[in-house]
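One structure is given below, represented as structure tokens, and several questions about it will come after.
Every protein chain but one is kept in place in this view of the complex.
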Amino acid sequence: MYDSDKIIPGLIIFVLFITFPVWYNHGDASAEPKPELPKGVKECVLPVADMRAEHMQLLNKWRDEVLRDGDWAFDVKVAGKKYQKSLMNTCMECHKSRKKFCEKCHKYASVTPYCWDCHFAPVE
Amino acid sequence: MDKKRRDFLKIAGISTLAGLGGPAVVDRLVNGTSPVGANAAREYDPDAQGETHKAGAGEHGEAAEGAKTRKRWGIVIDLRKFREDPELAEKAIKVCNYNHNVPHFTNKRHEVKWIWLTEFENAFPEHSQYHKDTKTLETEVLVLCNHCDSPPCVRACPTKATFKSPDGIVGMDYHRCIGCRFCMAACPYGSRSFNWRDPRAGLDMKKINRKFPTRMRGVVEKCNMCVERVGIGLQPACVEVCSESKAMIFGDLNDPNSEIRQVLKNNFTIQRKPSMGTHPSVFYIV
Partner (left out) sequence: MLEKALRGNKYYWMWLGFLGTFMAIGAICYVRQYNYGLGMTGMSRDVSWGLYISQFTYLVGVAAGGVMLVLPYYIHNYKEFGRITILGEFLAIASLVMCLMFIIVDLGQPIRAFNVMLHPTPHSMLFWDMLVLNGYLFLNLLCGWVILTAEHKEVPPPKWIYPFVYISIPFAISIHTVTAMLYCGLPGRHFWLSAIIAPRFLASAFAAGPSLIVVAALILKRISKFDAGKKAIDKMVTIILYAALTNAFFVCLEFFVAYYSNVPAHKAALNYLFFGITEHGVTYNNLVPFMYGFVILGVIAIALLSIPYTRKKNEFFLGLGCVLMFISLWLDKGVGFVLGGFVPNPLEQITEYYPTPNEIMITIAVWCTGFFILSILYKIAVKVEEDIHG
């Protein structure tokens, strides 16, 4: 092979470089996140599994329904109480802490949604 | 089959397809979901032809089913009342800015405005007169988004980030806006502002309304006719703050029995730049 003295080290460096995230974080698995749940309330808008998997789609759906279709009605029922479709004024009414609830999982999953660029989380 | 004939057939086939498809596309563009044609206006209010907003739309509107069910929110601004109480306008502006967390920047380049005061001649450049009466000269006019019935900004927006709601309010979806500012060039009223920088830098974060979000930098914003209040049956904040003097009247322009329609029926009103064909939903009594 021509230039094998350059190609082989080059390949090694390349492989190391693209696998960097794997070996850099190796053995560094942080503990499973335990978001703090509201006390005394057992029910949410959807069953827990659905909320876990799809809360972002739900928020997007709510956003479009409220903002674009003008559906501001209080027709979300949780534990007999009626709420508006709203992140700020509904979700955060029970989940009072952004740090102890939202960010627990988001940090673990390394996602940074931009909700709070505009919306307000309750003061902590 | 010889070659020429095949070629001919190919071309004929393609042209037929184009011929069939073309008109469909045009149709969609003109009717469809598009607000280009002012047909939306017909559906809402058959008489809302810009400057000549005649009373009694209902008589012609009966035929259109939609006219009965669909709302079209509007505001009448009575400048006489604002002359009587010079502080009223400031109150309206203040309550709006607080409610919607409208930032305040000292640098004029970064300015964001939802509702503000301007000279009569700036609000109504088409109503120029030689030797104005003193009243008009002294009048400062509250201006805000006109929530046009055929809004040029909605036509211009490439992502439907600004749109016309079923109730006639021209809304903004800040999540979708790409910040191209085409709507700002399109608006003939200068009602739109851009977030040239992080709006939270222009807000006192201790004195904000935590029930309403701020915006982010790089999106366009404007008056939303308080959708968040109107949606739950309240009046826009600016209207509410003037409710005692009735300097601003809010209501459904499509309901012949509404208060706003009565006011329009009994007073001579003007609109800003009616010649633009935008059919504003904000009216002024001078």
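Note that the chains take the letters A and B in the order they are written out, and that residue 1 is the start of every chain.
Throughout what follows, contacts are C-beta pairs under 8 Å (C-beta built on N, C-alpha and C of every residue); 3 or more make two chains touch, one makes a residue touch a chain.
Worth saying up front: this structure is predicted, and the values here are computed from it rather than measured.
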| item | value |
| --- | --- |
| Displayed partners of the chain not shown (whole complex) | B |
| Options B:77, B:95, B:161 or B:282, residue touching the unrepresented chain | B:161 |
| From B:93, B:187, B:203 or B:286, residue that would touch the chain that is not displayed | B:187 |
| Chain B residues that touch the omitted chain in the full complex | 28-29, 34-36, 107-113, 118, 121-123, 125, 143, 152, 155-161, 176-182, 184-190, 192-198, 216-220, 273, 276-278 |
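Convention: only the chains that are shown with their structure count from here on.
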| item | value |
| --- | --- |
| Distance from the mean Cα position of chain B to that of chain A, given in whole angstrom | 35 |
| Chain A partner contacts - residues on chain B that touch it in the complex | 163, 165-167, 169, 171, 173-175, 208, 210-211, 213-216, 227-228, 231-232 |
| Residue numbers on chain A that touch chain B, as the complex places them | 63, 66-74, 84, 88-89, 114, 117-120, 123 |
